[in-house]
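Only a single protein chain was left out; the remaining protein chains are all shown in position.
The first chain written gets the first letter, and so on, giving A, B and C; residue counts start at 1 in each chain.
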């Protein structure tokens, strides 16, 4: 995709810019990020594009206009607002997810404290509270150690989450990546990941949690996917 | 109760809508909830109705008008503002409490971190600080494991709290339910539950707390129920 | 002191009301209190009066006008704004301190989390960080278990702090009382108590702190009392 952008695509890009810029504030509100760490992206519906945070810019300074439009190979779409800046240093990982998981509409990355602590020990978070069964349908798994610079982070995310109920993965020694039907859904998963990471950590500080029977986990997950909230037709979660 | 609502009932509904909507902000202020989790309800005085939060709506978007009026069987009162939306997924539990505990005027549910950690281990919080003796008159008990979908959560709350001084119950692997004379009193109980859950957790991280003699717990609870605060006649706590 | 209040006393009362009302916001800012717990009082300079928070009133609703003027025996000074309300349920303890420690101009009480955890184990906080040597000149001691209703709390505070460098005492199973040259100084002591209680707790979670030599503690305390800050003549700390 180069050059000319039709009116409908432009409107979809603009709406995604608004969403992505605004959703970064949720990462701040829930204390998931410090300084310029962390990033949210959203697929532009009906296109092969996604919108992502610029690299190293303060959360106070994020606007719809300085979000960056990228193609699914991770390159910046030239001639669009923000295209003179560098996108998030995690852009390659986001791009890999969008290319290989077509049902994913949003990706979030944080180093939120409790989730990163589980990741640094390389331990999955066990599903011992009902809110976690609702949201993740079981444990939150650990992905491989992989460093920035090639496709190994993206590959690790996709390999771990493919066929898994969880929308969150703890990348070993690194932090969290979450996926969702759109950027908002991925942000919700990031918020819930830190919440359950913290609650289960604190549980285990003074003893072992009581397990939840698998059939109860299944029942909770099934119900939450289908009943909870004010759901318009067509939304998956 | 259907159809026509007299002026006095309407005024009572409107006042309860205001209270319930506003009290949700206290859950946010004290960090007891994330995203759309948690809920507050209040009985409409002089009626067989209660007002509760809509399901899956952001705390930022709660207003008196989008709170939902329900009958004591948990069904939505048609033809009232908000009645086109789904009430909180915990509505059945709230309704069960109002039906079986007529002195209860407010119910709150949260997954607040420290209280939920005690619940995940299935441990009651021991009464080792005087603020807890004041507010709860002893330990905060654990209720059974019960999953959403029938009356088992409501039954578990009522079975645990009946005849108990505590206005709070830790539902195993789930979270907290609190009751009160009105919605504000139940919110206070939810705030104090997390506060004492946290303080006693932190106490025990480095050793065992010194027990408080039972007669001192009794004296503190008695005094606090009868002396503390600026109390109008007729308020129980 | 009854009835007629001269103009100078009135101005001193009004100024103390302003200070005491405003300083409560610092307890909220630093997370030392929840709901209506905690209280600040200040001696009215040049009088046998002090100003204290009303009982059971929300921090949002505190104003200079609803603070309550009390005599040193803990009774409310009739005919002054706020005198139709009950003062803090801890008023007797504050009054005891003002009566027996004439150099004290401010008293604060909180149930702040980490300090109360030390109090619930009945352990003094050891002086292992230089900020604690600066501010408290050594450990923060534990006072006796005493329940509200007579002078035993006030006696326990005074017995523990008399002849001690610390301006803070951990009342066993209860919480913190701090004293200061004025209300602001006592609030500072309450803020620093929680800060060092938290830091030393977290230190000990993963091992033992390195002790600070007594002569270094003495040197730091001496210096901080005499050099730090922008100090007008006559202020003690």
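Structural remarks
Assume a residue touches a chain if its C-beta (ideal position, glycine included) is under 8 Å from a C-beta of that chain, and two chains touch if they have at least 3 such contacts.
Worth saying up front: this structure is predicted, and the values here are computed from it rather than measured.
Taking every chain of the complex into account, the omitted one touches A, C. When the full complex is taken into account, the listed residue touching the unshown chain is A:123, out of A:123, A:151 or A:218. Within the whole complex, the absent chain has one touching residue among C:10, C:83 or C:205, and that is C:205. For chain A, the list of residues touching the undisplayed chain reads 34-37, 54-57, 85-86, 89, 111, 113-114, 116-117, 119-123, 145, 147-149, 172-175, 201, 204-205.
What chain C contributes to its contact with the hidden chain is residues 30, 128-131, 188, 191-192, 195, 198-200, 202-203, 205-210, 212, 216, 219-220, 223, 227-231.
Rule of thumb we're sticking to: only the chains that are shown with their structure count from here on.
Chain B has the Cα centre that lies closest to the mean of all protein Cα atoms in view. Relative to chain C, the chain whose mean Cα position lies farthest away is A.
Between chain A and chain B the centroid-to-centroid distance comes to 32 Å (mean Cα coordinates, whole Å). Note: centroid distance chain A to chain C, computed from Cα atoms, is 46 Å.
Within chain B, contacts with two or more other chains are made by residues 205.
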